[in-house]
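A single protein chain has been omitted; all remaining protein chains appear in their positions.
Showing subunit A:
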Amino acid sequence: MALAGRTAMWWARLRSPCPAVVPLCYPPWLPVGPVAWERLYSSRGQEKLDMSMYPVESIRNFSIIAHVDHGKSTLADRLLEITGTIAKTDHNKQVLDKLQVERERGITVKAQSASLFYNHDGVNYLLNLIDTPGHVDFSYEVSRSLSACQGVILVVDANEGIQAQTVANFYLAFEAQLAIIPVINKIDLKNADPERVEKQIEKLFDIPIDECVRISAKQGTNVEKVLQKVIEKIPPPQCNTTDPLKALVFDSTFDHYRGVIANVALFGGEIQQGHKIVSAHTKKRYEVNEVGILTPNEQPTHKLYAGQVGYVIAGMKEVTEAQIGDTLFLYKQPVEPLPGFKSAKPMVFAGMYPIDQTEYNNLKSALERLTLNDSSVTVHRDSSLALGAGWRLGFLGLLHMEVFNQRLEQEYNMSVILTAPTVPYKAILSSAKLIKEYGKAEITIINPAQFPDKLSVSEYLEPTVLGTIVTPHEYIGKIIALCQDCRAVQKDMLYIDEHRIMLKYLFPLNEIVVDFYDTLKSLSSGYASFDYEDAGYQAADLIKMDILLNGNPVEELAMIIHHDKAHATGKFLCERLKDAIPRQLFEIAIQAAIGKKIIARETLKAYRKNVVAKCYGGDITRRMKLLKRQAEGKKLMRKIGNVEVPRDAFIRVLKRQTDK
């Protein structure tokens, strides 16, 4: 899959042991002395901490934001080590990336938090680090994490310089009026050029050069200085323990035994076991079972106080109870709820169906659990003649969709059928009958099966995004051609230094959904970066295209596309399908159709001979093993008419590049 290529292009996370740094202050739950170096960050069987020794003035809540692979997770590992939160070993790699998929892909998908204890100038500080995801798909999570912070560390790679996501993340923090500490990482690399990066930061973000901290997170160089800057430059939270309880739920996880674990930031008051609390969103009442901090695993405490960040377990069992952005307050002491967040806005929709309908209920419960840990996925029940009962899911982007699917497989052992991703199109209806049926004239189409006919529509609309590309100037020609091929309109072009250009383009969202990022990366040898933000809708000439196998439509591949792209896309899909479908006992016609009109066709010829030549006494065991594997594989095939298609074939053909 093209994604593998993308991951491989990212910086390999090789870390060497760093020079010994003695923690300046041991965390309170570690007995001082050699035994302290046992890895002790499991929450069970430990003394509860007293958090009252950390008043608001000694608390700093901050996030690390960065372009992907600029070393965010490595810096987090070093900060955890220096503060003694985790024992310093060679194995601390992406400690905050708990999910298997995060470690495999070297990306952070889900924000994690950790409380660090640090002594500076004789004062014990409580530093709450809220890690953020590092991919453009997850920028929604970044803004959520930032709502619990007063400042950020903005990490920029000393070699790569400012990238598209650096720009996007900077503006998120800037608009939230957070203190920003620019950090230039990887100064140990041979090609590091921190002066150039400092100039870029000054030019683009208007931050004086002398405010940048040059570090090597990998080797631990200057990481202490970052902590000191956090204390000096980031203000403590503005809140009061004597106020009534006001806790913002900024994340939640699900534990099979303990139910919902809500990550909270206290904007007022205190909370402890036995408190009766109320959710401002659902008005439901709960009794608190446990509170604590994350170090980064759960560490129970007696209480949590205003300004602190931690977790609350309060007998929430249902998926819908821990609404992210919700405010918790004490029973009978209601407070004005915090503003919360805009809900995540799905950019990509796809149908998800069990391979076997008998698995429907298992898949349903897996989806419920997974969406509790990933509330940015939207779920609507859906059904189709061909695929049975299933769901239409909304994702933040294609990577998000792939990660979600991978988590279903890894954590819940579920294999599913996914349809071609589609963006949320709109149609302005002209047919009175349809307007009455929908109850409105403007409808959103998230499933190609519901695409209304041109005759009953006055205008179709497609979503657009404003994309930012940062690239070395030698690739500019190829990138402009790529953008034009994607029907994009140039909005801005700026040299951020002598070699690098920042481009802004207005893209139709559907053009960048599937593989724009991969293509951009490959034609710029990995040097160009990309980020985008929502930019509303524009009118577009849209049609629905079906792919047929021997006359039967492939529901997974039905798509809404721009009229100008239909022929090329249809031809391309037919060619790719021809390679992806194994030969069978009969000839297979692979066609692309708009309505009844066939616009492209390929023919896959029938098998004429498929039988192993020799099968005698010594061959039988091996032969049977192979046959049984084929029989198992056959059960997993998707049948369209009587054509058998491997399950991943459809998603594979949508990717433009075949290379791994």
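Here, a residue touches a chain if its C-beta (ideal position, glycine included) is under 8 Å from a C-beta of that chain, and two chains touch if they have at least 3 such contacts; residues count from 1.
Please note the rule applied: contacts and distances are computed from a predicted model.
Only one of "Two-component response regulator", "Centromere protein W", "RSAD1 protein" or "tryptophan--tRNA ligase" fits the UniProt record of the hidden chain, and that name is "RSAD1 protein". If you put the hidden chain back, the residue from A:274, A:439 or A:618 that touches it is A:618.
Against the chain not shown here, subunit A presents residues 584-586, 605, 607-618, 620-621, 623-624, 627-628, 630-631, 633-635, 642.
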